[in-house]
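Note that one protein chain is taken out, while the other chains of the complex remain in position.
Order as written gives the chain letters A, B and C; numbering starts at 1 within each chain.
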Amino acid sequence: MIKAGIIGGAGYTGLELVRLLLMHPEVEISVVTSRRYKGKKISDVNPHLEPFIELEYEDVDTKEIADRTDIVFLAVPHGSAMDYVPQLRAREARVIDLSADYRLKKDEYERIYKRQHKDKDKEKRKSVYGLTELHPEVADADLIANPGCYPTGAILAVAPLVKGNEGGGRVKQVVFDSKSGISGAGAEPSAKSHFPNLAENIVPYEVTAHRHVAEMRMELSVKVSFTPHVIPSIRGIPTTAHVFIEENEAITQDEIEETYKRFYEGKRFMRLRKGLPSLSSVRGTNFCDIGFKREEKSDRIVVISAIDNLVKGGSGQAIQNMNLMFGLDEREGLWFPGLVP
Amino acid sequence: MIKAGIIGGAGYTGLELVRLLLMHPEVEISVVTSRRYKGKKISDVNPHLEPFIELEYEDVDTKEIADRTDIVFLAVPHGSAMDYVPQLRAREARVIDLSADYRLKKDEYERIYKRQHKDKDKEKRKSVYGLTELHPEVADADLIANPGCYPTGAILAVAPLVKGNEGGGRVKQVVFDSKSGISGAGAEPSAKSHFPNLAENIVPYEVTAHRHVAEMRMELSVKVSFTPHVIPSIRGIPTTAHVFIEENEAITQDEIEETYKRFYEGKRFMRLRKGLPSLSSVRGTNFCDIGFKREEKSDRIVVISAIDNLVKGGSGQAIQNMNLMFGLDEREGLWFPGLVP
Amino acid sequence: MIKAGIIGGAGYTGLELVRLLLMHPEVEISVVTSRRYKGKKISDVNPHLEPFIELEYEDVDTKEIADRTDIVFLAVPHGSAMDYVPQLRAREARVIDLSADYRLKKDEYERIYKRQHKDKDKEKRKSVYGLTELHPEVADADLIANPGCYPTGAILAVAPLVKGNEGGGRVKQVVFDSKSGISGAGAEPSAKSHFPNLAENIVPYEVTAHRHVAEMRMELSVKVSFTPHVIPSIRGIPTTAHVFIEENEAITQDEIEETYKRFYEGKRFMRLRKGLPSLSSVRGTNFCDIGFKREEKSDRIVVISAIDNLVKGGSGQAIQNMNLMFGLDEREGLWFPGLVP
Partner (left out) sequence: MIKAGIIGGAGYTGLELVRLLLMHPEVEISVVTSRRYKGKKISDVNPHLEPFIELEYEDVDTKEIADRTDIVFLAVPHGSAMDYVPQLRAREARVIDLSADYRLKKDEYERIYKRQHKDKDKEKRKSVYGLTELHPEVADADLIANPGCYPTGAILAVAPLVKGNEGGGRVKQVVFDSKSGISGAGAEPSAKSHFPNLAENIVPYEVTAHRHVAEMRMELSVKVSFTPHVIPSIRGIPTTAHVFIEENEAITQDEIEETYKRFYEGKRFMRLRKGLPSLSSVRGTNFCDIGFKREEKSDRIVVISAIDNLVKGGSGQAIQNMNLMFGLDEREGLWFPGLVP
């Protein structure tokens, strides 16, 4: 059994790791930390987990966590993970970091997140950007920078067009118009998550400058814009990608389909849809569903992707990465249909 | 024009007073206070009010407010209103208090709200409980204790059965099972109003001991129990009243209908429904819709009432009371259909 | 492997059987019928099931189904099941009927459902009412009448008080005020399920005479009233039980807790909560969560139960029964935490 530790187990990302790892046949959760709830039974704080977990939240030092586990998930805020990683790696703990701290190059990170990167060996660590379908090298990594929720859905939506066209160079520009369930904003109540503010509404925010666009640009190497909104739903991110191709770059609906099929062949969590994907089909699962439509007499292709932000967009993908790191089938513990209706 | 002041104009109750008074042909809003937003334009803080109000939030003393207005609405938390009332009444300002401070007898208030009543003339003030349909004496009052949202819907649901039966004494016991939109919990974000906690959920709370039951008992003088829930809606309180009648007290569906019709004759905001009332029909309005059904071979009658908690359950009823205090038709400024769909 | 057949696999109940049985380690789905979708791949009609099921919907005769399966689930409308049961039982197929056809005594059924019971051996068949926690004899049954969704939550809420008090006879009367997610109304669009009619609303219906009350009375043998509502949620039924005890029948909060603990000892899907149960904790699961509160100076106890109407209130409980019929642990295939948030 793989012994797993979760640092930051009281937020939505940490709790989703607990929920999913409890169903994983090869994993045993050995430690979950929370400063706020230290000493409390996890299932008392989160009654939906009763009677599945007997552990209490702990607040132990990083050294001890490294000793008690085979893999450590960091479900802590941006800026905190870089405090833990050097200590964990010093003890050769394998680490999957769900924060942004190891996703970008140092200077890019510092520019975007407006803070200094405190890990002086940051660039040496060879962290792998854990977008599993695009980075098979996660299997050999000791440190995974698990992608942001928006970038996961956005990059997977267009990667075959951007990277998979044999002729190459077809895509000129992409605009991602994403809509996210509010769980992406975390477990802490805020004006944004206040029910009367969100119900019967849809809220655009950071419409030209959301931090996640940096990951999209890094991975796609094409002109990218990104506009996020929150929608009155708990989970899920549907992304509408408006893809503009170079003039005189004819491509048909069938050719696009062929491109996607080839690109995602063997990727078990990628589902190409005959029509357009439905958010509800991926609820609670690690799937990324994709559909597309070529606009007639136009340079535009519309691609829709749908993910569960807490699973494929977070904790599920982290486990998918863990599976590969430990030589397991990527589906282990994640292979079940979504909650419909 | 009646000059109106609103003390506490940044919460949902205060803002609903503003929204409604802006449409009132006989009223001019002359002052709105908020400590938090002092000096800010009301329509900057609340963009839906642009360009209807030019005022800024003020933080002025009670004396000044009394001088600048004909009527003062107190939309402040329980426990604060009793600080304002003595000063306002000393200047002969007419007052409608939307808090609980003047609804109950002093000792009852202190027992239920677990605080001392600071107004030493509390009992002398002759405040009138402003459940308009049951208390025509609001027309002569200088101080109105505007009812709680739950009591409004609950009491109106069963008053005809409890008070309007000529034979009298028929009702033995009432259980109110109420469901409230979350706006009743206020404008401040909390765990309760956190979207992921409330959506796809329904939350019972204080199921045997909610403070509002005291008002129901005071008005109905019958054995009353009350269990509230919050539902994933912004506005509205549907109340399901389970009314138990004394054995051998036969009453038919038609007789009940007769009783309700007689009791609410001429009450313009009471709508008796042929079937069961729909919450959406009262959205944004001062109506209280009522329907009922006699259970066969049973001592139970089910009565359903539906109100908008912020209007008939709060600010609308306050204005209805104001209308009567100033000799206007009770419908003035409140006579429009609900927002359907 | 147990070979399972599902007759009526295109509605919510049938699809939930598919979803859950796909995760059951001891079951193989061998046939799923649908007249409407005959010949179509199940996962084409229901894309959330891709790639978990390769089968097509069939429309085969009952004899063939009996031959190809070890257990048949009937997820058909009331009135249809009684056409299948005689044929299936004639071939000694074990049957779990999720309709109402075998829940009540013949004459009661005919009175309530306003149709004749066509199975002339109805009373001889020894069907067992499959409320698993109260009927251990399901283990020996060949024909299970799986309970209605409302009765499951309602009966489990109060059974310990009604049946588990050693002194006996304490409960005088129960009023169930239930709120159901709209999935209980089925997959077919209707005015009731029309989004603008249900969102921001809560709809009481059949407030004195819903058919499910007959099951509650049958199981509880006490004076029972029942009022259902639909709420703007997809899944879940929270039931607020207002329990009235005989005068002079003192019972404390602690004694009630003791009674519930004793009654449900060893029942793995019953979770007694310290506070009040939350619907979201049971989402997607077979749990029934229960909390209660003794009203002071009153004859009333409030008990809240929360179930997922499609799981414990339908397909999950059917599988729980199947587990017992086949000598498996009741948790097999159903033992996972709910989808929170």
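Following the convention adopted for this analysis, a contact is a pair of C-beta atoms (placed from the backbone, for glycine too) under 8 Å apart; a residue touches a chain by one contact, two chains touch by 3 or more.
Quick caveat, the model's predicted, so the values are computed rather than measured.
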Touch partners, limited to displayed chains, of the chain removed from view: A, B, C
Residue among B:E58, B:E133, B:D177 or B:E200 that touches the chain left out of view: B:E200
Sole contact to the chain not displayed, among B:T62, B:S99, B:N197 or B:S278: B:S278
Residue among C:K38, C:K63, C:K126 or C:H194 touching the omitted chain: C:H194
Hidden partner chain, residues of chain C it touches: 12, 182-183, 187, 189-191, 193-196, 198-200, 232-234
Positions on chain A where the hidden chain makes contact: 175, 177, 179, 181, 196-197, 199-205, 207-209, 225, 227, 229, 231-236, 238, 240, 242, 276, 278-280, 283, 293-296, 298, 300, 302, 304, 341
Touch list for chain B against the chain that is not drawn: 12, 15, 19, 22-23, 44, 46-52, 183, 187, 199-200, 234-235, 271, 273-274, 277-278, 280-284, 289, 336-341
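FYI, only the chains that are shown with their structure count from here on.
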Of all other chains, the one whose Cα centre sits farthest from chain B: A
Angle (degrees, nearest 5) of the CA superposition of chain A onto chain B: 180
Interchain centroid distance [CA atoms averaged], chain B/chain C, Å: 39
Set of chain B residues in contact with two or more other chains: 196, 199-200, 232-234
